[in-house]
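The other protein chains are all here in position, but one chain of the complex has been omitted.
Chains: A and B, in written order; residue numbering restarts at 1 for each.
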Amino acid sequence: MITTSHVWLRRSATPMAIAAIPAILFILLFVFYAGWTIWTSFTDLALLGRKSVNPNFVWFDNYIRLVTRDGFLASVWTTTVFTFFSAIVGQCGIGLLLAILLKNSRFKLKSVVEFAILFGWLAPDVVAAFMWNAFASSDGMINVMILQPLGFEKVNLLNEYAIEVVIIANIWKGTAWSYLLFSAALDTVSKEVIEAAYMDGANALQRLRHVLLPLLRAQIATNLLFVTIWTYAFFSLIYALTGGGPGRETEVLSIYMYKQAFDVGKLGYGSAVAIAMMLIVGVLSVFYVRQSKDQTK
Amino acid sequence: MTANLKKSPAQSVSTNVLLAMLIIVWLSPLSWLMMTSVNPNPSGGFAVPTSLTFDHFLTAMSGTSLRQFLNSLLIAFSAATLTTILAALAAYPFSRLNIPYKNTILWSLALLRILPSTAIIIPVFLTGRALGLLNTGGVVLVLTLMNLPFAILLLKNFFDTIPPELEEAGYMEGATLRQGLMYIVLPLSRAGLAVIWFMAFTSAWNEFLFPFLMLRSDQAFPMAVGLYAAFGQYGATDYGFLTAYSIIYTAPAIAVYFMLKRNLTTGFAGVGVKG
Partner (left out) sequence: MRNLLLSVLTASVASGALITAAAADITITYPAGWEGLMEPAFADFEKKTGEKVVSTVVPKEIDQRITVDFAGGAASDVVVYDSYRTAEYAESGYLADLSAYTSNWGAWDNYFGSLKEISTISGSVRGIPVYTDVRMLWYNRAIFEKAGIEQPWQPKTWTDILDAAEKVKATNPDVDYPIYFPVGTKLAEATTMQGFYMALLGADGSEGGANRLRDWNEGKWIGDSPAIRKTLSLYQEIFLNKELSGRELYYTPDVWGDMRRAFANGEIAIMANGSWEYNSIWRAAGIEKTPQERDEFMAWTRFPGDGSADAPQFSNISGGWNVAIAESSDQKDLAWQLVESIFDADRYAEWVAGQGRPAVRRDALEAPAYKADTYLTSLSPLLEETTGRDTYPGYSSVSAFVQQATTDILDGKTIDETVATFRENLEDEFGEDQVKIIE
């Protein structure tokens, strides 16, 4: 099954496989947990009471309820909007833009920019939630320092624009990763290529589209996959900042799942939500991989 | 950067203005944190302090808080180190051997990361209890488990960028597999390993749920749980303590980043190359 063209590798295959065993055991345990979740999603296992001891096998009931009952589909939409704007447009887009700007600029404050976006990335989620609450609430900095001095009425941003605030908070939090990845990738692009574009007199946008983007296609595709996977399951910052509210405005799938499993106590239904999340992202991933392959041909 | 790279002054000025604005936008949410942490009369709203105090930092760096800080360090350091070692040992064969469908396998594993920790906490808890691991050791192991799939995937990408010809040449000259790894692969992988270690460190440092539910004594709680002691559900929210504690809580990750900075920058290039 395991083949290789190199003689030395063939000889070393066994010790290498043995060294991988601990990791494989961990992964198998993880797969077992995932299997438990899949099994549970076909039962009415509850956190408490009779059904916690004697759950029934309910076939596809939980999955049918995903689409026939209120809540799940709305949450898929919220999560998709959140992921598209905060991860794909925001983190990936701004990260790429920043990487390009800082690469070619003699900007003195480059390390300050890096520190600023890194702080967001490295600040623990709960700390970030407090900062954004203090920043956007009615006696927060936006109101006290910007809106009120300009004579505007004070706006409760978390009240009126919750999903927008949460999206911006996640851009603030996650852009560093994309920036670092693209910045490192740009190091591999030769200066001549970029210069050639300048000499052609192409303007910035065209240069970006026709020269840089094709060169970075692989990295962009990989990064899109990363950030999509992370953002689709994003939980703690939103949970601490808004708890999914006001109403259900920011109730992304991970929060919806948590509420169903731990507040209501329906572990079976919650597991079905988790599995559905995996399937959705799985489909998205295949789509990304296809896209990046088709276009490199 | 190079002399013949020509830019019109206007373009460069507008770029600089844009970047300056970006700094302001990015740092402004921080302002409340910084100002409240040194304010003798801290509050939840935004206020510029009239005098300075460092008492909040002293409280946040002593007693229970200090112990939580050390607990966090222990958990994050152990989980990151264990993750990196295990992931490296598994990613190397994945990179070098022709395992059928290896990319599909790796990406499917990465999808496991989508499972919210809340979805698997119950079986994790049950296995933890059965193995007597409802303690710091168990938390380290489960955080390693959560980080492994992605770590293996990223490290495999990184190892792919190191040409196997180097190891082959070493082999021809009589180096064993172990020597080849120690003297050829390891030095070249420092950057990739640094990235993995760093990511595992920050994610373990951040983790609330597993330590909160698994640890059997509040003496073992890390900062992620301890932070909530500053909340107001049962008493006054101590904003000075909360903000000072938050800053101390954020500092190690940033310190570690700048310590590893040189390695990390090249490391990022390696992990993100392939799809």
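The rule is short, and it goes like this: contacts are C-beta pairs under 8 Å (C-beta built on N, C-alpha and C of every residue); 3 or more make two chains touch, one makes a residue touch a chain.
Just so you know, these numbers come straight off a predicted model, no measurement behind them.
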item: Which residue of A:Ser52, A:Ser111, A:Thr188 or A:Gln206 touches the chain not shown here; value: A:Ser52
item: Omitted-chain contact residue, chosen from A:Val76, A:Leu158, A:Ile171 or A:Met257; value: A:Leu158
item: Residues of chain B (touch criterion as defined above) contacting the omitted chain; value: 44, 74-75, 78, 81-82, 85-86, 89, 121-122, 125-126, 128-129, 133-140, 212-213, 215-220, 225-226, 228-229, 231-237
item: Contact footprint on chain A, counting only the chain that is left out; value: 22, 46-50, 52-53, 65, 69-71, 126, 129-130, 133, 137-138, 156, 158-159, 162, 240-249, 259, 262-266
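Assume only the chains that are shown with their structure count from here on.
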item: Intercentroid distance (Cα basis), chain B paired with chain A, Å; value: 15
item: Chain A residues touching chain B - in the complex, by the definition given at the top; value: 1-4, 6, 8-9, 11-13, 15-17, 19-20, 22-24, 26-27, 29-34, 36-37, 98, 101-107, 109, 112-113, 115-120, 122-127, 130-132, 134-135, 137, 139-141, 143-145, 172, 180-181, 183-185, 187-188, 191, 194-195, 198, 204, 218-219, 221-223, 225-226, 229-230, 232-233, 235-236, 254, 257-258, 261-262, 267, 270-271, 274, 277-278, 281-282, 285, 288-289, 292-293
item: In the complex with chain A, residue positions of chain B that touch it; value: 1-2, 4-7, 11-12, 15-16, 18-20, 22-23, 26-33, 36, 44-47, 86-87, 89-90, 92-94, 96-100, 107-116, 118-120, 122-124, 127, 144-146, 148-149, 152, 157, 164, 167-168, 171-172, 177, 202, 205-206, 208, 223-224, 227-228, 242-243, 246, 249-250, 253-254, 257, 264-275
